[in-house]
Every structure is written in C-alpha cells, then in structure tokens.
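Pasting a structure below so you can have a look.
A single protein chain has been omitted from the complex, and every remaining protein chain is retained in its original position.
All chains are identified by letter, namely A, B and C, in their written order; residue positions are counted from 1 within each chain.
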Amino acid sequence: MTKSSTFRLSAREWLEANCPPAMRTPPPEGGIVWAGSRVHFDSTEQQQWFERMRDKGWFAPDWPVEYGGGGLDASDTRILEEELSRLRCRAPMINLGVWMIGPVLLASGSAEQKARHLPGMARGEVAWCQGFSEPGAGSDLASLSCRAERDGDSYVVNGSKIWTSYADRSDWMYALVRTDPAAGKHAGISMLLIDMTTPGVTVKPIDLISGKSHFCQVFFDNVRVPAENRVGAEGEGWQLARDLLGHERRAMSKFGDNNVPGVDFLALARQLLPLADTASRPLLAERVARAAMDEHAYKLTLQRAHEAGRAGQDVSGLVASFKYLHSEQNRERHELLMALAGNEALGWEGDPFDETLLKLTRQWLNSYTYTIAGGTSEIQLNILARRVLGLAASGG
Amino acid sequence: MTKSSTFRLSAREWLEANCPPAMRTPPPEGGIVWAGSRVHFDSTEQQQWFERMRDKGWFAPDWPVEYGGGGLDASDTRILEEELSRLRCRAPMINLGVWMIGPVLLASGSAEQKARHLPGMARGEVAWCQGFSEPGAGSDLASLSCRAERDGDSYVVNGSKIWTSYADRSDWMYALVRTDPAAGKHAGISMLLIDMTTPGVTVKPIDLISGKSHFCQVFFDNVRVPAENRVGAEGEGWQLARDLLGHERRAMSKFGDNNVPGVDFLALARQLLPLADTASRPLLAERVARAAMDEHAYKLTLQRAHEAGRAGQDVSGLVASFKYLHSEQNRERHELLMALAGNEALGWEGDPFDETLLKLTRQWLNSYTYTIAGGTSEIQLNILARRVLGLAASGG
Amino acid sequence: MTLILGEEQRMLQDSAADFFASRLPLAANRALRDLGLTHDTQAWHEMDELGWSGIALPEELGGLAFPLSGIALIQAQAGRTLAATPLLSSNILCAGTLALCASDAQQRDWLPGLASGKLRAALALDEGPRHDPVRITLAAHRVGDNWLLDGAKAMVMDGTLADTLLVAATLDGETALFILPADSAGITRTPLALIDSRDAARFAFEQVAVAADGLLARGNAAEQVLATVLNRARICLAAEMQAISRVLFDTTLDYLKQRQQYGVLLGSFQALQHRMARLFTELELAESCVAAALSALDGDGDLALLAALAKGKTGEVALKIANEAVQLHGGIGVTDELDIGLYLKRIRVAEAQCGDHIFQRTRYAHLIQLAEAL
Partner (left out) sequence: MTLILGEEQRMLQDSAADFFASRLPLAANRALRDLGLTHDTQAWHEMDELGWSGIALPEELGGLAFPLSGIALIQAQAGRTLAATPLLSSNILCAGTLALCASDAQQRDWLPGLASGKLRAALALDEGPRHDPVRITLAAHRVGDNWLLDGAKAMVMDGTLADTLLVAATLDGETALFILPADSAGITRTPLALIDSRDAARFAFEQVAVAADGLLARGNAAEQVLATVLNRARICLAAEMQAISRVLFDTTLDYLKQRQQYGVLLGSFQALQHRMARLFTELELAESCVAAALSALDGDGDLALLAALAKGKTGEVALKIANEAVQLHGGIGVTDELDIGLYLKRIRVAEAQCGDHIFQRTRYAHLIQLAEAL
C-alpha cells in the first residue's frame, strides 16, 4: 500500500468516526460557524465537529504543526479535501485567517508575526476580515485612499473600507492602506494588520436590497496601528494583495461548497407552470427550457474545461468566462422564476407566503450581487475581450 | 380666393388631367425612370408622365425658369408636393442632379457651371451619380484618399469610389477628391464634376448578398478633369458636401415614397402561423406580437415627434433615434418571417417558390443593408449617447 | 388621437408633481416603510380634498369632471416619489366598475363615499400566482334573498386598509361582481408584507352572506366591465412604471456622468454608452405607448389594444432599466441606502399587477388576430 492510500484510509476512518452525521448535510442559511473570539455554536454537533477538526490541526491541514497546522504535504492535503467532499462534510468553520491572510504571512510575514498570529488562526480563535474595497473605488481597487501616516512607531489610519464581510464579528482586519500618496497608484500601498478593538474603529453593517447582510462598512478615525503590524515592506501592499487574492478562489469555493442550497430552478418551474394563465404558459415553458439549456451548456462547459485542462490544453479563455456566465445565467433564472411565481413572489416576509417563494424573492434580489461582486460582468467582458480575444484597449 | 388656393386648384386640375392613372399606383421594383441620356421607358404612360412634368418645369419646380425649373416659390412648391402625394403620383423620375448637386450649384456654382449643368438636370437629360464613399473609409467619410493632382488647367484623378448608385447609368458624377494631402483631413478636400465618359473611368457593378444591386464601384485611372469643373474653391469640398447632404433626407424620402412595397409583415405572419408545427406556434405568435408591438410603438413615436415638434418642443433626441429603430426593427421582422416561412424561405429563385416568399428572402438579405448604410447602427448609438444623452466621448 | 398633453392635463400633472414632491417625497415614503406603514392616511385625505378620488365619477354623486387620464397622470407623479395613493383601487377599479354597471340605487349607496374618500375599496380578483381574470373559482350561490360567497383571493391590493370589497366570483358558470363591506361575517383577512411595502391582503371567504343588492353585474356584462376597468388600471400602472423608468434612467445617466473609474468617467465607456442609448430608444418607444393609452383612457383610441401595448411595453422596459440601473451603479446599486432598490421592488409589483408584459403580449396577439391564425 502506498503512503497516500494509507493516508486516505486513515483520514476516511477518522472522518467517519468524528464527523457527526448532522454535519454531513447541507447547512441552513448562516449555519456555518464563524470562527473567532466570539464563536457561537447552534448545536452540540457543530461544536464537536469544530473542536475535533481544530484539535486534529485540520483547520489548516497543510500548515506546519508548530503553528497549529496539520503538517500535511500537498498531496495528503488534497486527499483530505477529497475525503471531506466524499463524505459531504460541512466546512467546520469560516476563517479568512486560514484561507487568505495566513498563507501570505507564512510566505512573507516576519517571524514575530507568524508566531503571534498563525496559531490563533489555525485554532479558529481569532476572526479575520478583509479591508480592501473602499467606497468610491468600485472595481478600481488600486485607487484606494484610506490613509496611514507614519507617526513614530505607529501608523495613524484614517478613511473607510466597505464590503467587509463579517467585520462586526471580526477580531482583526488585514487592510490595504496608502502610506505614500506621492508614489504611483500601486507603489504607495502597504498592508497592515489592524486590531478591530483599537479606539477609532467603527463598524456599520450594510443593508442590501435583499435585506440584512454580512457586509459592513468600517470607519477609521485616527486609529493607531503599531508599525510592527505592517506586513512586508512599505509599498509592498499591492503585490501582497495579489498573492493573497490568488487564494481567494480556493476560499470562495469553500464558501460555495457550503452555500445554502438555492431554490431548485427546474423543480420550482415545473411546480409553478401549471398555475400560470393559459396563454402565457407555453411561452413561460419555452423560457424555462431556454434557461435550462443554457445551464446545461454551462455545466458541460465546466466539464469540458476540466477534461481539456487535464489533457494539457490551454483552457484559460474558457475559465475566464465562467464567472460571467454563471452570474448572468443565475440572474436570468431568477427573473424567470419571479415571472412564474407572480404575486406569490412579491412577499417580503411573513407566514402567508410559501417559504420557498420567500426565499426565491430574497435570492432574486441577491442575484444582482453576483454580477457585480468579485469583478462586475463589464470587467469580465473587458478581460475576455482584451486578454482572451486579444483586442486592443480603449478606442472609445 | 388666396393666391395659394388658386395655385392648389390649378395644380390639382393639371395633375388630374396629365398624370396617367397607371402612374398613380405604386411602382413595381425598378419601375421608376432613371433620368439621363440613356433614359428608358417601360410604358407609354411612364413616358407621358415624364415628358409632361419635364415640359411643365416640375422636375425642379422651385428652380428659376431660366434653368428649366418651374419658378415656384417655396409655398407653392410645398402645395405641389402635397397635391402629388394626394393623388399618389409616382415620382416621374429619379434624378440626383435635381435633388442633390443642383441645389448646391444654384447656391455655390459659378455662372458657367449653372448655365451648363442646371438645364440638363431640370429636363432630366443628364444622369448624375454621387462619388463620396470610398473602399476602406466606411463611415469615416473624411478619411477619403481619392487623389486629384493639379496639372495645368486640369486635375488628374486617381483612386476609387464605392457604393455609387447607378454609376453604370450615369452621365456625370459629383465627387469629393483630395486636392491637398498635406492639409488637414477636412481641409484638403475639393468637389469636382466628372464626365463619366472621360477616358480612365471604369464602372463595376457590385453584387450584394441579396443579388444584383444598383451600387457600383468606380475606378479612376489618370482621369483628366478640367479645373473649371471644380465647384467652389479648393479645399471647400467638405463644406459643400455637408450642404449637399442636407438635401439627402429630402431626396431619400422621395426614393422612399416610391419604394417597392415590402411584404406585409402581419398579413404574411397570419398566413404562415397556422402552417407551423404545433409546439412552436404559440412561441412564434408571441414573437410576432412582440415585433408588432415594437412597430406600433415606433409609429406612435413618429406621430408623437410630429405633434411635439409642431408644439414647439425639442424633438431632436427622438428624431435621432428613428434611423436606428426603424432599421433594427426591420431586421427583426425579417428574421421572424424567415423562421415562420422555414423551408419555403430558402429559395433563391425559380417557379416552385411562392413569389411573395422569394421576395421575402431577398428582402431579408437586403435588411442587413439598412442597419449599415447611411450611418451604421453603431454610429447611430454613438450619436445618441454623445449628442442626445451628453455622455463624453472615448473612455475605452 | 393626440400624443401630447393638453393644457388641463399639464396643469394637473404639475400640481400632482408639487403635491408629491412636498407632501410625500421619497424620503417620507422610505420613512413610512421603515415604520412598517403602507401609506400616509393624512396625505390621502389631502388628496381627497383635492378632489382626486372623484375624478371622472358622476358630479351629482360627488365626482369631479376631469377625464380618466387625470388618474394616470397623478399615478405617474406618485410613481416618481414612490408614493402610495388610493386612486387605483378605489377609483379606477371599484368606483369605475360601479359607474359602469351599478344600478342608480347602488351608485347612490356607494359612489359618494368612494368619490369623497370616506370609503376605500379594493378589488378581490386574483387567486393564483399570475394574474388571470378568466380563471375565477371563488363561488357565489343564491340562498333565499342573499348571495353566499365561498373561496379565496390570494392577493388583494389595498386589501388591508379597504373597508369595501369588490369581489369577482363565479355564479352558475359565469363571472359575477359583488360589492360588500370588507368586515362582513365569514371573511378572514390576512395582511401581506410586500417587497414594495404597499398595502395588500389575502382573503378567505367562508359562507359570506351578501345582500341581494350586493350583486353589481353578471355574465357578459360583468366580464366586459371587468375587462374595461382592468384595461384602465393597466394604463395607470403603465404610466407609473414609465415615470419610474424615467427617474431610474436619469439617475443612472447622472451617475455615469459623475462617477470616475480608472481615472476616466464611467459614462465615457462606449459599451455603457451604447447600452444607455439603446435604453433611451426603448424608453421613448414606451413613452409613446403611454401617451396613446392616455388618449384611449379618455375615449379616443382602442382601449384594450393600447392598454396591452402600454403595459406590455412599459413593463418590459421598466424591468430592463431597473436591472441596468442596479448593474451600472455597481456595488452601491445593491444597497438599501440607494433609492434604486426601492424603485426596482415597486416595478416588480406593478409589473405583476393586472398582468405582466408576457401576459400583455399574449393579449395583444389575441387582439390583432394572431391567436385566430393558430
């Protein structure tokens, strides 16, 4: 038996024994544990699963054991992920520390920073949030204006960050700040680690058109941050952020795996179609078929990209189209279901409405977010046109 | 009785007496006389109508009598047009001389040019064509490169013009040429009158995807044009062309009045719908309804612009959208009829196919022309965005 | 048919614009929502005092001699600030029905109250998810001198605040229209919380007794009257949606002219320019449809055809513009702080009410004899 099959068997055995059956079902909305100092569990099973994985070091399976990680190599880490997925285990927690800033500290942090921050991340004891986006900057991240002025051993931070997920439940933030306004757009940016309890930090949750959200706006009013909390050198922030965002897809896919299951488009459409007025019914059915065909085509495209990639073909163009296609198709499906559900999809809350249809309505409103967040559809099209199709920038 | 009611009555009386009844029906395709030295008549009535209007001076009703015109003032000219339209008289001829270059010569031509050219235009004895567009210039007219070099009392013209309607049946061309390559894009352009029988002029008809067309490409190979045939000063060509194109809408509307009647969208759709496969039928009917609604809305918009204009409101934005809307809706209706007619719309020619459907197929292919010619849809959208909506040019 | 407003229409439009801008501006309507209120009762009384509730109703019963288009004009101005009004339910749908088919006695019983705003009525029609005025299952039967109603209505706009209900029922296989107090015995009313924060309720009718004179019309007459008032309502909703589209378009255009990204104005990106230019042409087409439908509302033009055209076209265009408005505003476009979301939600409700654009398209197909061709 090879080393890897041995590991696979032992991992599988451990997971079977330690992942409570209730944790092998899709989580309800908001049902994933947000790790940190104010961690809260909805159930005993949730807590068990959290603690067992933590103690095993498997919140960060590939980190060195000295920092609280599992010490696995890349191959065993992948095997562990496969087994977690095979058993449909929920993510034991959400933790931007382990997923995002942790790897950057491992690679570029000082010895002190590693020793101070990594174990807390790996044990899920410290909640981290990301302070990159700013009001008024939109997709143009590098135009950020949140200012950090050096004052002795500290930086004094003034400005604001927006779209920060769970800032209201976070202990620390990793943030991009402008340390040198005179330098070039990218060159003047540095990365700071900011304790959210520092005086001058205010967090305001953001309401969306779909209702409450995990997004917050964070305000900094003369917030003093020790200079030792700067990651890398001054002006290196932009490069570090690029490294960090390389981990984002992986992190997002974990979010994705554990996403609240959406309403089942086809099942709901089949249920609503017979209730539609006679004249509109065939037209609605055709639109459903069209959306279903588009979704079918998209799934086949994912599969084709996977196969072609494995066969060594260049699939970068295909992959660059996924975010655009997925979010636009998702919008379209929700618009259609809204038309099918008619009056019954006009509910904001309350018993008289069917629970699935209330969920549909919120999801419809939420679907607007996906064509904007993480690079708007327009940015995606720019990327496709310029990088994939090779068209020159900017004619007018 | 006022002067104008007197004129209206006498014009009406004359037209009733002189316009043969056969000339009060819509003309068949190609059924309008192309005036010029090689004029050809399909019927006695056509010839009568041509000669009577010519002798009355009403090919150019508002030109001075000395140049062969009718000597009418603007008000009587409008009354004459109303009466022609009321009686549904066909245009007695197509003549770019009278409609386009004639007014420019009247305003800016030399005395010799007027005396030499205007009477032939007003009598329909000389056919004129327009040499503006060039291969490779597209919508960007001012980038023309057809070269006219001064050589003693002549210009020597080299280059090519494209999209020249009926060049193969024309006696003269008014052309834009570049007389000064060193001057600015617009400043180096002059207007020449070119005898099409001059050695070095070659005309090649253009086949379109819809078949034969009246468009030609004209090649100039060291064509000598007397300098006295230059209209206005050197470098004034661009301004003269702008004046001239101001007449184009009026001329086009005359073309339009006498256009071959298209296939009747709704009538044909109603005829084809019952023949469609059962499952597609309601979907096709909905698409027809949608196109019909768009057409209905467009017609209402024309009416609204008319009423609002008369009430003194600014309708320039509305008017700027007409070409775009009309040509795009026209494309859409043809696409739809092609789907409805299915196999029966795949014929290129020949008896087995229904005549209306053969016409549909050619019209469908022709419908591509309208979103391109006279300013592409993209140009129309640029104009709307910049002039009407006031958005700044050129971001990327 | 005329497609521009007359002098009197313009004056009403201006005074409605003033009223909503000063009395029910968007901030006030947002505040109502945050308080969980569906409308401002005092402001509604002020509208009554302006005579709006009585528009186009018999003058001798307290009505106002202004043509029906007046209500569409008011509704459009209300749309701009997202103000709720009682006019669509009480006047267009309910009083309108009474004026068309009620007996003199019935008119005397109900119209003065509705025209003055002392009574507020709502139409109980839709039973399923999508608007469907021909599939009515709420049943009426005769018992002695009375009628008994049994069944349910899924979505009655202004149903919570209404004191009077106009109910569409099926009676011996025909459509019948009844009028009755909303608190009649046997009625269960459940308020609904809608995305646009307007008033609506669900109703259950269990052996609800209606007096003999509660029957307004039945059979063909009932169907025709219902068709007429629904067409009028469709035109008012079209006018409202068009007004909202215009606000959203203008707001988005302004944003594109001010907002910078990567150092240039958003509005200078040609891809966005073309989208805005296309929306502009769509908006103007829809505007013409509304203009023609306003004429039809006042008797000049084919009411059914122009109602289907206007609601179909404005609904389609409004959805498109609302979606583009959110998208082109980017991140802030999806925040509740921005007003766009409020307009978006209202459009979704107005689009569904009295038939969405797909429904209207099938109506239009029917009216131009396309359905017969099948």
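Convention: contacts are C-beta pairs under 8 Å (C-beta built on N, C-alpha and C of every residue); 3 or more make two chains touch, one makes a residue touch a chain.
All values reported here derive from a predicted model rather than from experimental measurement.
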| item | value |
| --- | --- |
| Partners of the unshown chain among those that are drawn | A, B, C |
| Sole contact to the chain not displayed, among B:262, B:309 or B:342 | B:342 |
| Which of A:14, A:298 or A:370 contacts the chain that the document leaves out | A:298 |
| Touching residue (missing chain; options B:183, B:209 or B:267) | B:209 |
| Among C:23, C:257, C:274 or C:366, residue touching the chain not depicted | C:274 |
| Residues from subunit C at the interface with the omitted partner, ascending | 269-271, 273-274 |
| Touch residues of subunit B, complete complex, unshown partner | 133, 135, 138-140, 143, 162-163, 206-211, 272, 275-280, 283-284, 331, 335, 338-353, 361, 365, 368-369, 371-373, 376-378, 381, 395-396 |
| Those residues of subunit A which, in the complete complex, touch the missing chain | 266, 269-271, 273-274, 281-282, 285-286, 288-290, 292-294, 296-298, 300-301, 303-304, 307-308, 311, 313, 317-318, 321, 324-325, 378, 380-382, 384-386, 388-396 |
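Please note the rule applied: only the chains that are shown with their structure count from here on.
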| item | value |
| --- | --- |
| Subunit A and subunit B, separation of their C-alpha mean positions in angstrom | 59 |
| Chain centre separation (subunit A, subunit C; CA means) in Å | 41 |
| Whole-Å gap between the CA centroids of subunit B and subunit C | 46 |
| Residues of subunit C whose C-beta touches two or more other chains | 268-270, 358, 361-362, 371 |
| Touching two or more other chains - residues of subunit B | 282, 286, 393-396 |
